[in-house]
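Note that this complex is displayed minus one protein chain, with the remaining chains in position.
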Amino acid sequence: MIDFFILMKQELVIMIIIFALLIIKIISDRSNEWILNMVNFLLLINFAAGFFFGKEGMLFNDMFRTTPLTVLEKNILSLGILIISLQSYSWLKNHKHVLEFYILLLSTLLGMFFMISSGNLLMFYLGLELSTIPLAAAANFDLQKKKSSEAAMKLIISSAFSSGLLLFGISLIYGTTGTLTFTDITPHITNNPLQIFAFILLLAGFAFKISVVPFHLWTADVYEGAPVAVTSYLSVISKGAVLFVFVSVLYTVFKPLSHSWYNMLFLLSALTILIGNLFAIRQNNIKRFLAFSSIAQVGFILVGITGSSQLAETSVVYFVLIYIFSNLAAFGVVSLVSAVTGKENISDYKNFYKTNPALSWVLTIALFSLAGVPPTAGFFGKFFLLMSGAGKGNYILITIAALNMIISFYYYLRIVKAIFMDANEHPIEKLFIPTYPKMAMYICVGGIVFTGLLSYVYEFIQSLVPGV
Amino acid sequence: MSSIPLTHILFLSTALFFIGMYGLFTRRNLISMLMSIELILNSVNINFVAFNKYLYADKLDGIFFAIFIIAIAAAEAAVAIAIIINLYRSHRSIDVEDATEMRY
Amino acid sequence: MNNFIIALIPLLPLATFILLGLFGRKYFKTSSGIIGTASLLASTAISIYTAYKYFFVYGKVNGVYQPITALKYTWHEFSPNLSIDMGILLDPISMMMIVLVTFISLMVHIFSLGYMKGEDRFATYFAFLSLFSFSMLGLVLSTNIFQIYIFWELVGASSFLLIGFYFYKPSAVAASKKAFIVTRFADLGFLIGILILGFQAQTLDFGVLIQRLTTAGSPQLIGITTTSFLGISLLTWALSLVFIGGAGKSAMFPLHIWLPDAMEGPTPVSALIHAATMVVAGVYLAARLFPVYAISAPGVLEGIMYIGAITAVIAAIIACTQTDIKRVLAYSTMSQIGYMMFALGVSKYGGEDGLGYMGSMFHLFTHAFFKSLLFLGAGAVIHMIHSNEMKDMGGLRKTMPITHITFLIACLAIAGIPPFAGFFSKEEILLAAFHGNKFIYGLALLTAGLTAFYMFRLYFSIFWSKQATAEDNLNVEGFASEHKPHSEGTWSMKIPLIILAVCSLFAGLVPFANYITSDGASLATHMDLTFSIAPVVLALAGILLAAYLYKNESDKSTRVAALMGSFYKAAYRKFYVDEVYLFITKKVIFNLIGRPAAWIDKNIVDGSVNLLATTTGQISARIKGIQSGQVQSYAIYFFGGIIGMAALFIYLWM
Partner (left out) sequence: MFLSSLIILPLITALTILLCKGLKQVRNVALAGAAAQMILAFSFLIQYWKERAAGNTSQMLFEYDHTWFAPLNIHYHVGIDGISLAMILLTAFVVIAAVLVSWTMEKLSKEFFFLLLFLSVGAYGFFISLDLFTLFFFLEVAVIPKFLLIGIWGSGKKEYSAMKLALMLMGGSALVFVGLAGLYFNTNTATGAYTFDLLQIAQMHIPVDVQKLFFPFAFVGFGIFTALFPFHTWVPDGHSSAPTAASMFLAGISMKLGGYGCLRVATFLMPDAAHAYAPIIIALATIAIIYGAFATMMQTDLKYINAYSSVSHCGFVLLGIGMLTRTSINGAVLQMVSHGLMTALFFAAIGMIYSRTHTRLVAQLGGLLKVTPFISTVFVIAGLCSLGLPGLSGFVAEMTVFMGSWQNPNKLYRLATILACASIVVTAVYILRAAGKTVMGPMSSAYDKLTDATWNEKLAAGLLIIAIIAIGVAPFWLNDLIKPGTQIIMDKVLSLK
């Protein structure tokens, strides 16, 4: 019985928080300030909770499994959501529905947790839906904004569609193997066309979530329309969660199909990097731009995944961690700017350095980390991803990826150029940075600087990743 | 007992699946698009139940899955309709064509 | 004998250069001249002492002068057996050269004290002079073919600096550039020659090199003669290329074009660099490698002979037509060097056949004195008249007697009138030519005549001609200057003239053949008067002609010129060589190579880079339609993706 609590500790903490928030909502109406303080504190606890009572095991006859790796992954996500909550302070403190926002967000997080530790397709599906549907609502959180509702509509429709296809795939797998439990599925996987078709449908479901070309088209619109907090959440947390699941499912459940999914990923990753870059070049809205850049990033992650080795899985987890830091640092600045001035265009950032040097440096470092410039962590992340990809000996893919880095450099440097070099007589005025966002930025920059240089992080993750 | 072979049922479900998809692609009205999605989900349900009944009758995985899908479909529909209503508030229409402000 | 002291000969000027170069402008604004002269005086003394020791004390080993390596330091090692060794080589010619160089340089220093007085960059001038002296001395003392190349470049550079001394005069800048680039072009040949010789002989040291390439049957000699490029043996290539280097410095036809322009520099500089020392470096180089030329590659030597002779004649002809006195002297220098060159060319190695070599060196020796004297005299004249043009001069014999006398002596010397220095050296050369090659002998005689003619043309038109007084000349110039107009310059300018005049009188009497011969053994020369009749008569004829034409103001000369017609014109325009060069550089190199290169780089190479960028941008603009904003089309793409993958992976790859 005690196992139950220990193995599900993170999920339980989140549930508790959610219920706590609900109760607060019912019984009292406190000021936003108070709520935000408390929520951030709770999230800190949630993050801390991950570190205690580590234990490995299965629950509900293998529907739910906990391994050190899952704990770590959940912790990474918890850290991410903590940072996001800190950043969205200046947006939320005048917002009517703070609690609802957090409830939605946390329930999606809960879904992700279940998804990560799912040992069964049903559990996986439930987690997936739980992590999707509230997000659609959250995307609509700027109720009066047209873009917001449009984004929400696009998200819900396409995610419903994708989950339909995903389910169809699951049903076929069920039909061909007769079971839903991961461990039982693997032995029944043979290369028969129906299973491959099923697998493709499943892959498409994943690809939709992590926005792989050609399943990515919703991404940009939703990112642009949704509130910045939700966008950053979508771009790092939900993506990261699905990636974790994706990797473990590929490497364990569908190991027998590794040959065909290797080729698929080869194709998809090349396509994703290319399309993501090509679209990112010509964006002006910075959120939309970050959307496409994140698509390109996913392409690089896929390159890493093709490695299908312990190195690869480690690198993916590692990269997601770094990616959370880098992307959230960028989104932190963006959300601050858009919350105060409502400006979201790259051209608005011209000569930003003149008025806000600190923010400019944060944004610059974040962009460099995304671009993969040493000594930021992004360099290490990308390097290891490409290395694990190269491990398979497919240097065509590596060369494509490496050359695409040039394009990505172009558009990241474009923003740096805008910040530092472009003349602009009316730059964004000097912004006051509240404590919480400041903390968030410190965390992010610290992460960006040290996650890479200190190799212990990587080695720790690697120690948790099971050999393939 | 029953003489309907599995394949027939699979044909039915597949047909339903594609009908739903066709509806999703062609309908301009968001509500009807939502309905088409429901069709897809139902075809999946049929799949599950059929597989369970015909192939793996010893366990009830498929049936349960179907039940869960129905439940979640309801939830999804609820949220979707809420969003659509909000969309109608802001756009004064629930035609998908009108909600293409963000593009390229 | 302390080698360190010998090392001082070049090092003293170097020290002076550093001192004056760094601090001259500040601290030694006026005293720099004295400092430079003093240090050079010291090194002159040392070099004379060294020469004396060499020739009369320890140079001779059983009747033959031996080359002695006084100093050797591995400066830069390419590979174990190929290294640049900085060293000092004592042998007859190097001894002769250091005496010559230091002595002439000293004279020029003294002269400059007066001549350059009040110059703004007085100190800089003397710094450069010292730099040149250092480089030249280093050149003549080299033990190593690469060392000689190093100093070769350095003299080039210092000559560049000195020609361009009046840096604000565009003509001076142009001349300095021309001089440097033309010689640089020649040095390219020298460099490649060194590369070949070094690689084939597996050494850069002169002694070893000569020894290896002259002893028949040595592996290196076999190697370099058997391997051939374009059907010509590498040795021939190498030696011709090296000679090209020499020809560039020594202004052999057709690489002579820089020398006349080089007269833009201060006149003492011309006297030092472009008359006495640097321009004979080519001859010196050939003499240095003479055994190799003579023994292993007589073909190349023959080529040298013809080039020398042709240069001698052409230069003499041009000299007859020039009106700028310094240019006349420049061309006469060319022709005299041509003399030395073909003297080398007709010569063979060793014994009686080595007469040409000895003559050439002898002429180099004597020529240095009277030619620098001529230049310094011209300098004195120019310093007074402030013009280089003959037409502005005339009748100066009264106003500047000393200059007049010394100049006359020099003219007689160069014309080869006994008993002046030039006579003896020329005799040897003519004799050698007579024995060697009759055709060359003919040319030589012709040149001798021409020389006498143009020198006295110069002499008469400066010092006789119109009976004008100095004042008129000065008024012609309307010249106002801090210098006292009536005198012919300070004593510091007169003394060198006198000393040099004395030298040009008696230098010929030196028993040269005892000291400097092709093989080091002394050579008995016999002077038969019957032979020397022809050249002397020719010379006198030339002088008389010149006297007839130019002694008094008249239009005879112009009529003669008209008589010559187009030939005169061609000679006056220096046979259009400059124009040819101009055409090649401007039209061919700049327009046919330079511009295309620049254009290609800008448009094709760089263009392709930019094209890459723009195409990327265009593609991204093309495909933007995918993101149509309609959720349904998104779904269609989604489904299309699935179908595509299914098709690919189920039907193609299975």
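A few remarks follow.
Order of writing sets the labels: A, B and C. Residues in every chain begin at 1.
FYI, contacts are C-beta pairs under 8 Å (C-beta built on N, C-alpha and C of every residue); 3 or more make two chains touch, one makes a residue touch a chain.
Quick caveat, the model's predicted, so the values are computed rather than measured.
Partner chains of the missing chain, restricted to those shown and counted over the full complex, are A, C. Note that of C:Pro419, C:Gly594 or C:Gly617, the residue touching the chain absent from this view is C:Gly594. Only one of C:Ala15, C:Leu71 or C:Ile150 touches the absent chain when the whole complex is considered: C:Ile150. Among C:Tyr49, C:Phe185 or C:Phe575, only C:Phe185 touches the chain left out of the display.
Annotation: of A:Leu12, A:Ala402 or A:Met439, A:Ala402 touches the absent chain (contact as defined above).
For subunit C, the list of residues touching the undisplayed chain reads 25, 74-79, 82, 146, 149-151, 153-154, 157, 164, 167-168, 170, 173-174, 176-177, 180-181, 184-185, 188, 191-192, 195-196, 198-199, 229, 590, 593-595, 597-598, 600-601, 605-606, 609. Residues of subunit A in contact with the chain left out of this view: 311, 314, 368, 373-375, 379, 383-384, 386-387, 390-391, 393, 395, 398-399, 402-403, 405-406, 409-410, 413, 416-417, 420-422, 455, 458-459, 462.
Following the convention adopted for this analysis, only the chains that are shown with their structure count from here on.
The chain pair with the larger count of C-beta pairs in contact, out of A-B and A-C, is A-B. Distance between subunit B and subunit C, defined via averaged C-alpha coordinates, is recorded as 98 Å. Touching two or more other chains at once are residues 24, 33, 96, 99-104 of subunit B.
The multi-chain contact residues of subunit A, meaning those touching 2 or more other chains, are 153-154, 157, 161, 165, 220-221, 282. Residues 121-122, 125-126, 129, 133-134, 136-137, 140, 143-147, 149-154, 156-157, 160-161, 163-165, 167-168, 170-172, 174-175, 178-180, 220-221, 224-225, 282, 288 of subunit A touch subunit B in their complex. For subunit C in complex with subunit B, the residues that touch the partner chain are 624-625, 627-632, 635-636, 639. Here subunit C touches subunit A in the complex through residues 613, 616-617, 619-621, 623-624, 626-627, 629, 631, 633-635, 637-642, 645-646, 648-650, 653-654, going by the rule given at the top.
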